[in-house]
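Just one protein chain is left out here, and the rest sit where they should.
In order of appearance the chains are A and B, and numbering begins at 1 in each one.
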Amino acid sequence: MNRTHLYYLLLALGGAVTLAGLGAAHVMDEHGHAITGMTNQVVWGLPHVFAIFLIVAASGVLNVASVGSVFGDPVYKPRSRLSGLLCLALLAGGLMVLMLDLGRPDRVIVAATHYNFKSVFAWNVFLYSGMFAIVALYLWTMFERRHAVHTKAVGVAALVWRFVLTTGTGSIFGFLVARQAYQSALLAPLFIVLSFAWGLAVFLVAQSVMYAWNGHVLPETVRRRLARLLGVFVGGGLYLVAVYHLTNLYFARQGAFEAFILRDGGVYPWLFWAGYVVAGALLPMLLVLHPRLGRPRCVMAASLLVIAGAFALLYVFIIGGQAYPLDIFPGYAVTSSFADGAIETYRPSWPELLLGLGGVGAAFVLTTIGVHVLDFLPRDDESVGVKA
Amino acid sequence: MKSVLAALLFALAGSAGWAADRVPRPALGAARGEQCVAEPAFMRRNHMDLLKHQRDETVHRGVRDPRASLKGCIDCHASAETGSVAAAKTDFCVSCHSYAAVKVDCFECHASKPAGKTMAIAR
Partner (left out) sequence: MNTGDTEARNDDASGAREALAGRRAFLGIAAAGAGGALLAPGIHLIEVAQAAAPAGAAQGANPKVRWGLLIDTTKCASGCNECVTACQTENGLGTGTSPTDPQWIRKVEIKEIKTGRTASLPVMCQHCAEPPCVDVCPTGASFKRADGIVLVDRHICIGCRYCMMACPYKARSFVHEPLADQKPDVPRGKGCVESCTLCVHRVDRGGQPACVEACAKAGHHAMLFGDLNDPASEIAQRVRQVATTQLRADLAVDPGVRYAGL
């Protein structure tokens, strides 16, 4: 199968997945959210898990470009373009899911014209749109030779913007004072470190696949450096998650909630321990940091595991955090017709899954078209070993 | 030959213009009450601005001007047959709006019937 055939096949597959997502969104809009698994107790479901992964990964994938432009590292510099493209594609996919999951997606214009600046959500609308503009500008400086002098300045701007954006994403949850799962200042830095890990994992997967399909070979030194960096980031994320839970365990009033997430909550402890801690953090770290491992297949496996672990963590964080009831009457056992005091059973539905996958599909389609049409692939023979 | 063709085309266009009843013209039934908020010509052009300006006043500031109340409009303009302003194609709001092809989504949330004519429970 030649390159063009492969390209059209990928487009068809990605397009089909995206269309399925759009169809699911349409059905959700027609019939209302009653056809999903979301309720008045779990108000943000599977689409949000996908959307937040895509958005956080989008922010993190730009790290590669930042290290290249801002810090001038020669290993990262040739990868800056692909990093920028992936950032735009992932962000577009994530925002697509987020906007289509709104109760009134026809009112996106209202969201763009009415701002309550006390809301971090409103700030995020502004930050996400601005991110598109800045990364587009960033890519332009990379592609247009005359503007290459500005790459560093725009790169710094993109780096700062990215930090603010991811802090905002973490603060969406961190500012929720009433929920035991959130209400923590630690969430903003946690999201920043997670973005580094998830973004790099996505980058490594995309890069490996593109190299394989284009007959390029990634130099061993480059792979080792990137893989080790992934290990560091995953370790950092695991550390912050551990601190978050350990601190919570110290507070008597958080005890019941922590028991739910870590031990008694059924699917949530499973996903947390097996999905995130073991499969999504410890195993990838072993695969990339162990001196006897670090082969290409290990790096690919580690990256895929990190991504799977990300979904597991987000599922526990977003949905588990809502399934546990609000503590309106501390010290009391509570019952009511509105599920007060009761743990909600959330069952993800097909429309939600399709919508989430549709976002991934959209990111995939945008990346495929970008790489096919413009010169995004990294070229290692150029500047490895040469200080830029 | 060309002039004959042109004449034929003109005749067709002209007759199409005069026979423009594929889309039913708005048939506004008589409303109850004496005088509307303002002159019909003014209302035709500006009712959307009045409603939109007034809704922010009402919702956010709590200013309930009885003459700018949507309920007030519906009370007078509800059709005698359907009891609504948006149920049938000949009802007050829908007839003009379907003719002008301007979608109204007011009645996704607002009752289109006067008080007392709606069911007690939404379901």
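A few comments on the model shown:
Just so it is clear, a contact is a pair of C-beta atoms (placed from the backbone, for glycine too) under 8 Å apart; a residue touches a chain by one contact, two chains touch by 3 or more.
Predicted model, so just to flag it, every value in this text is computed and none were measured.
If you put the hidden chain back, the residue from A:W44, A:Y211 or A:Y244 that touches it is A:W44. Touching the missing chain, out of A:V209, A:A274 or A:I328, is residue A:I328.
Considering the complete assembly, chain A touches the hidden chain via residues 29, 31-34, 38-41, 43-44, 102-105, 107-108, 110-111, 114-116, 118-122, 124-125, 172, 175-179, 322, 326, 328-329, 331-340, 344.
Residues 37-38, 42, 46, 49-50, 53-57, 59-68, 71, 74, 108-111, 113-115, 118-123 of chain B touch the missing chain (whole complex, contact as defined above).
Quick note on the criterion: only the chains that are shown with their structure count from here on.
Distance between chain A and chain B, defined via averaged C-alpha coordinates, is recorded as 47 Å.
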